[in-house]
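So, chain A:
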Amino acid sequence: MAEGQIHNRDSFLSTVAAKLGRERRTSVAKPQWTTTPQYDVLKDATQDELVEVLKKHCEVIHTQFIETNTKELPQKIREVFKQYEVGSIVTWKDERHKEFGLEEGLLDKLSEEKMDVHIWDPVLKEKNIEAAEKADVGITFSDITLAESGTVVLFSSENKGRSVSLLPKTYIAIVPKSTLVPRMTQATAYINKQVQAGKSISSCIDFITGPSNSADIELNLIVGVHGPIKATYILVEDK
Partner candidate 1 sequence: MAMKISDEKFFERVDKGVNNTFMRNAVVSAQERMQGKRLAAAEELGNWEEWRKLGEEIRTHTLQNLDYYLEQLSENVKKRGGHVFFASTKEEANEYITKVAKEKQAKKVVKSKSMVTEEIHLNSALEKAGCEVIETDLGEYILQLDDHDPPSHIVVPALHKNKEQIRDTFKEKRGYDKSEIPEELALFAREQLRQEFLSADLGITGCNFAVAESGSISLVTNEGNAGLVTALPKTQITVMGMERIVPTWEELDILVSLLCRSSVGQKLTSYITGLTGPKDEDDVDGPEEFHLVIVDNGRSNILGTEFQSALHCIRCAACVNVCPVYRHIGGHSYGSIYAGPIGAVLTPLLGGYEDYKELPYASSLCAACTDACPVKIPLHELLIKHRRKIVEDEKKSPFGEKLAMKGYQLAASSPSIYKAGTKSASSVMAPFTQSNSIQKGPGPMKPWTDVRDFPAPNKERFRDWYKKREKGGE
Partner candidate 2 sequence: MNGGNLEMKVSLFITCLADVFYSNVGKHTVELLEKLGCVVDFPEQQTCCGQPAFNSGYHKETKEVAKHMIRTFENSDYVVGPSGSCVAMLREYGHLFENEPEWKEKAEKLAKKSFELTQFIVEVLKIENVNASIPACATYHKSCHMTRLLGVKNAPGKLLDNVEGLDVKPLPNSHDCCGFGGTFSVKMVPISEQMVDEKVKHIEETGAEVLIGADCGCLMNIGGRINRKGKPIKVMHIAEVLNSEVK
C-alpha cells in the first residue's frame, strides 16, 4: 500500500509542545498504570461460566440466544431463518463453514432449495454489497466473543465484508464456545499484541452488541435503526 501524506505536522506539534512548556518529545515510555481493575472482571471464569454470562446478557441487549452443537447447528440456523422469514442470505467466505459442517450441511442445500445464498467473493466487488443490501439476513462467525457485554468481534478482510453484519435487516452470529473471553480487555490485548508484533490489523474491527438501537426520540428505546433490527447469537460447542 502506498504511504499517505501528512500536512502541517511540524508547526502543529511544535505549538503543542511549546504550550506544554517543553521541546517536542520523540520517545515516551507509557507508565505502568497504578490500577488495572479490568483484569478482575470475570477473572478465572470457566468457558461454561462465560456462556452463562453471555446467555444472561443477551436478554438485556434484545438478542436471541440459542445453544447447540455442531451436529444440530444447520437445523438451528434454519429455524431462525424461518423465524426471520428469510428468503435470501449473505455470508462471508469462511473456512469455518466447512469446519462446522455448514458447507454441505447448509449452504449448498439452501442453494439447491432456491434460497438466494450469496457468499462474499472479492472478485465480485460491488455486487457483494448489492447482495448484502438485498439479503434478509447476514450471517457470520464471531471471531472473538465478549461474555460480559454480549459482544461479537468481527475482523474484516477481503472475504469478510463489513456489510454482511450491517446491511441486512437481521443478523445471526455463530459463536463457537472457544471464542468466548471475559470482556473487551482480552480482545484489545490480542489486537495490541498483533500491532506490537508488526502485523497488519484488519481495516475494520467491529465490536457488535446485539441489534442496532437508538433512544433519540423522547428517550424511548427503539430497537432497529440503521443496522440490523433483529439479532441472534447461536452458541456452538466446539473443540
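If you want to know what made the cut, all candidates are chains of the complex that A comes from, given by their letters.
Following the convention adopted for this analysis, a residue touches a chain if its C-beta (ideal position, glycine included) is under 8 Å from a C-beta of that chain, and two chains touch if they have at least 3 such contacts; residues count from 1.
All figures in this text were calculated on a predicted structure; none of them were measured in a lab.
**Student:** Once the contact definition is applied, which of 1 or 2 turns out to touch chain A in the complex?
**Tutor:** Chain A touches candidate 1; the others do not touch it here.
**Student:** Could you pull out which chain A residues touch candidate 1 in their complex?
**Tutor:** So the residues of chain A in touch with candidate 1 come to 1-9, 11-17, 19-21, 24-28, 30-31, 33-38, 40-41, 57, 61, 120, 122, 124-126, 128-129, 133, 146, 148-151, 156-158, 161-163, 166-167, 184-185, 187-189, 191-192, 195-196, 200-220, 222, 224-228.
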